[in-house]
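Notes follow once the structure below has been shown.
All protein chains but one are shown in place.
So that you can tell them apart, the chains are marked A, B, C and D in the order they are listed, and the count of residues begins at 1 in each.
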């Protein structure tokens, strides 16, 4: 899974019908301290994540292993909201 | 999913028979403001996307989860046309 | 799918038995003008592609969605030979 | 598989229910000498790996081929703890 920050939302009217009602969140990968880098990607939200949250995203066929994304043409899913990240026994990022 | 811009079309006569009649669109990944970068890739259109549109593309086995691409040797599908993109509560890209 | 140029052939005697008789073509990804860059990869040919051709390749499980590659340990397949590529209404690459 | 070092832990309360009780370890890819580089990723532990261990991780659908990760929305799994790595007949990394 990638550590990613939710930075926004993609709005689409014309889309695969299985996406109806789904929240399409724009994410950027971060390091273990929550510092974002690289191009954004869009993931389906399954855990009521919000803008600013640090989340875990699963890609590929693994993105379809939730009740919300089953058999759906999506290749990235948010499946966890991060509380905090620990490295070497110290908390290096914490949700406010 | 990637945010991508449709920049053109690939025309092929000799191809897997399951691709007959399918639209092969050339896309380039963009950031959340619609600025393209990186090499182009080709995705099957399932939402009647057109050149210049900003779209979402799904890759891998997820690209085969539409009625058009089922059991087809394609690894990228356009499954949504983007209306607008919001970051930090502001619209950062909007379809004209 | 990637746009790629066929640059050569890989010859192997000791291989998975399901690969017997299959053509293993060396490809390099190109941009929409046919300019190659990056490391080569090897794809199974299913459309009688030849050296110099510009082709489309599908990766991952999608590479196994042809009669030739079904249940075979291959992760890249050539599933189309490109006739021409159009960008902004102009032909930017054409098969000779 | 990637060679990776376990550098920490991700703690999450709000997550897919199939992740309950699973250990989410933060990893960084290393070379054959155990030198880490690149962005961290998070993998499910299935072999009781600990911080500092060098491990092998499998990605994508392969990450779901363990009893712990079956049908779970995860795309990376730790499936081996490395004892030592040999290159050219010499041990280039060894677990302490």
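Everything below uses one rule, namely that a residue touches a chain if its C-beta (ideal position, glycine included) is under 8 Å from a C-beta of that chain, and two chains touch if they have at least 3 such contacts.
Please read all numbers here as calculations on a predicted model, not as lab measurements.
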Interface with the undisplayed chain - residues on subunit D: 1-3, 29, 31-32, 37, 46-48, 56, 58-66, 69, 77, 79-89, 92
Missing-chain contacts mapped onto subunit C: 7-16, 18-19, 24, 26, 39-43, 51, 60-61, 63-64, 71-76
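By definition in this document, only the chains that are shown with their structure count from here on.
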Whole-Å gap separating subunit A and subunit C, where each centre is the average of the chain's CA atoms: 32
Chain centre separation in whole Å, for subunit D relative to subunit A (CA means): 20
Per-residue overlap in subunit C, given as positions that touch at least 2 other chains: 60-61
